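Take a look at the structure set out below.
For this depiction, one protein chain was excluded, whereas all remaining protein chains were kept in their positions.
Chain IDs A and B follow the sequence of writing; residue 1 opens each chain.
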Amino acid sequence: MNSTFVLIVLLFLLVVLLGFVFWPGKGIVPRMLLARKEKSRAHLEDVLKHAYDCQYRSVACTVESIAGILQTSIGNASQLVTRLESMGLLERDGSALHLTSDGTSYALRIIRIHRLWERYLADETSVREADWHRYAERQEHLLSPADANALAARLSNPQVDPHGDPIPTATGEIPIVPGRLLTALEEGEFGRVVHIEDEPPEIYAQLVAEGLYPGLQLQMIQRRPDYVRFEAEGEEVLLATPLARQVSVTLIPEERRKRGPFATLTAVESGRAVVVTAISRACRGQQRRRIMDLGIVPGTRVTPELDSLTGNPRAYLVRGTLVALRKEQTDQIFVEPDAGVA
Amino acid sequence: MSGTPNEACATCPAFNAGHLTRLGIDLSNVDFVVALAGNPNTGKSTVFNALTGLRQHTGNWPGKTVTRAEGGFAYSGKRFKIVDLPGTYSLLSTSADEEVARDFILFGKPDVTVIVVDATRLERNLNLVLQVLEITDKAVLCVNLIDEARRHKMEVDERTLARELGIPVVLAAARQREGIDQLLKSMFEVATGAVVCKPRRVQSIPPAVAKAVDRLTERVAGFFPGLPNARWVAMRLLEGDQRMIDAVESGELNTLLDQAQRPAENQQARVADTV
Partner (left out) sequence: MSTTDLKNPSSSPTASLLTEANALRWEMGEEYHDSLMEGIYEDAARIADRSVTRSGERRRFNLDRAIDHLVTSKWTGFPFMFLVLAVVFWLTVVGANVPSGLLADLLLDTVHPMLKGAMQSVGSPWWLTGVLIDGAYLAGAWVVSVMLPPMAIFFPMVTLLEDFGYLPRVAFNLDALYRRAGAHGRQALTMTMGFGCNAAGVVATRIIDSPRERLIAIITNNFSLCNGRWPTQILIASIFVGAMVPAHFAGLVAAGGVVVIAVLGVALSLVVSWSLSRSVLRGEASAFSLELPPYRPPRILQTLYTSLIDRTIIVLWRAVVFAVPAGIVIWLVGNVTIDGVTVAEHFVNWSNPFGLLIGLNGVILLAYIIAIPANEIVIPTVLMLTVLTSAINGVGAGAGVMFEADSTVATAEILRGGGWTALTGICLMLFSLLHNPCSTTIFTIYKETGSVKWTALATLLPLGMGFVVCFLVAQGWRLIAGG
């Protein structure tokens, strides 16, 4: 009798297990099949993106370059190309490959999702900057155009991604952002960073580590064939020319130039009133808006009032209210001594 | 306590008839809709509770009021519905709270918007007030916690404030029910059109941006002639606000236009169907 009970239990467990493996849509096997299909779709989309990128940079897109970018064999790459050709998205012209107009709008759709997602990560999450690109590479194959539109609406239809690249519109238009390479900025000229190329990731990480971000104001000090030297936020930065070529800037006219350099709010000693001169552009999205909503804008008088145990966070008196901020934020708020008090 | 209306007001329609009946959650046959806006932590809920007799509790931080609360009261023979909007610092950001608040003030077409501010932190609170005044012409400012301000030796001059802002200003200490009668009277007058506000619109926008705002405002006014808050629509379009883009595309903005052009007397009939 007891063994019957065990048998029933075992049979029941077996049914549950089988259901777990084969259940349509949700089981392990159907999911694996789906994942394989999605993987091949992701590859096809990556090829289109690469072709668009080549077109944008005016370099040739070939089966070899595709194999290189996807890190796959030439045979695999040419198979992908053949499939895209049969779908009417890619055309062959000798060894060079071109996007058809359908192919271009498909590629732009993927790019739109990628850049929107990066923008979302930058504005609303605390995902590390170095991870943005990687997460967006995954997400761009998963989101539907409708999802993308909903995301855009939620983010108030942003126009550029956090690297300064324009986000294609839902209708597939992509504006050209003005700007020239950092290496083209004359000595003594002021420029604002408008774009930092995010590929290859290693070089991008290096530029981020140097403190570069879109919106940064800089002044060229010295321009040599193999390096450039410039001043930004009170510090001198030296960049090798290959790195500097990844950065685009626009000229800043005299009247829109931010004065500087200034100390950060972090450095202000407790009890001393200061006036905010600027909030760094590296403080983005929700964080930036929240700080300004609390009354911290250029011209605001701020006094450090309360130190916590470790000195981070600190509480500041802003327009009659006490506001606690972390050091990471006050590092991005520039101040000058309050003339009214001194 | 400023419980009784003063002589200057003897001619007001609210005089004599003006007494409050709290209706709690009874929201049938309302004549007017009131929106209640304000920063977190200004005693907005206390004002709401004082008017409706309900007991809403909200905490000290934003994001706490997830759903908006509604309550009712009757004053001077008119029935009011009051909608407690989420407490926000601003209406210009992307958070869900702020979206609810700004969309209700614009598209919900309240007959009067009461903005509750903390007297001790007036400057910071005025940020929200100025934003609300970009949206609506019919507003009353309730400077709450005036007792605390007195304790801190601060004095708020409501006449100057009313002149600067162009709307009725009431000093209140809602916890002690101080100023609630005056607030009711002002609400009544603005809702019925007895008092017409001339709200201040933000003046100090930096020139480069102001030029763009003005240009777009003109274009908006061209498409929707007579729209009372064309500048707000322009400002939102410049922020890329999808709700506003949709409202422009679908022509929903025209419904705001009708309201503005209709004479005040006819409004009572319409109000019942809002929201």
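The rule we apply is simple: contacts are C-beta pairs under 8 Å (C-beta built on N, C-alpha and C of every residue); 3 or more make two chains touch, one makes a residue touch a chain.
Keep in mind it's a predicted model, so treat the numbers as computed, not measured.
Asker: In the full complex, which residues of subunit A touch the absent chain?
Answerer: Against the missing chain, subunit A presents residues 1-2, 5, 87-89, 101-102, 105-106, 124-128, 131, 145, 159-160, 170-172, 175, 215, 279, 281, 283, 286-287, 289-295, 297-300, 305-310, 312-313, 315, 319, 321-326, 328-329.
Asker: Going by the touch rule given at the top, which residues of subunit B touch the chain that is not shown?
Answerer: Subunit B touches the chain not shown through residues 40-41, 55-57, 59-64, 66, 90, 92, 95, 120, 122-124, 126-127, 129-131, 148, 153-158, 160-161, 164-165, 175, 200, 202-206, 208-210, 212, 215-216, 219-220, 223, 234-235, 237-240, 245, 248-249, 251.
Here is the rule we go by: only the chains that are shown with their structure count from here on.
Asker: Roughly how far is subunit A from subunit B, going centre to centre by Cα mean, in whole Å?
Answerer: 39
Asker: How about subunit B: which of its residues touch subunit A in the complex?
Answerer: Interface residues on subunit B, with respect to subunit A: 89-90, 92-95, 120-124, 127, 208, 239-242, 245.
Asker: In the complex, go through subunit A and note every residue touching subunit B.
Answerer: Its residues touching subunit B are 152-159, 256, 286, 289-290, 292-295, 318-321.
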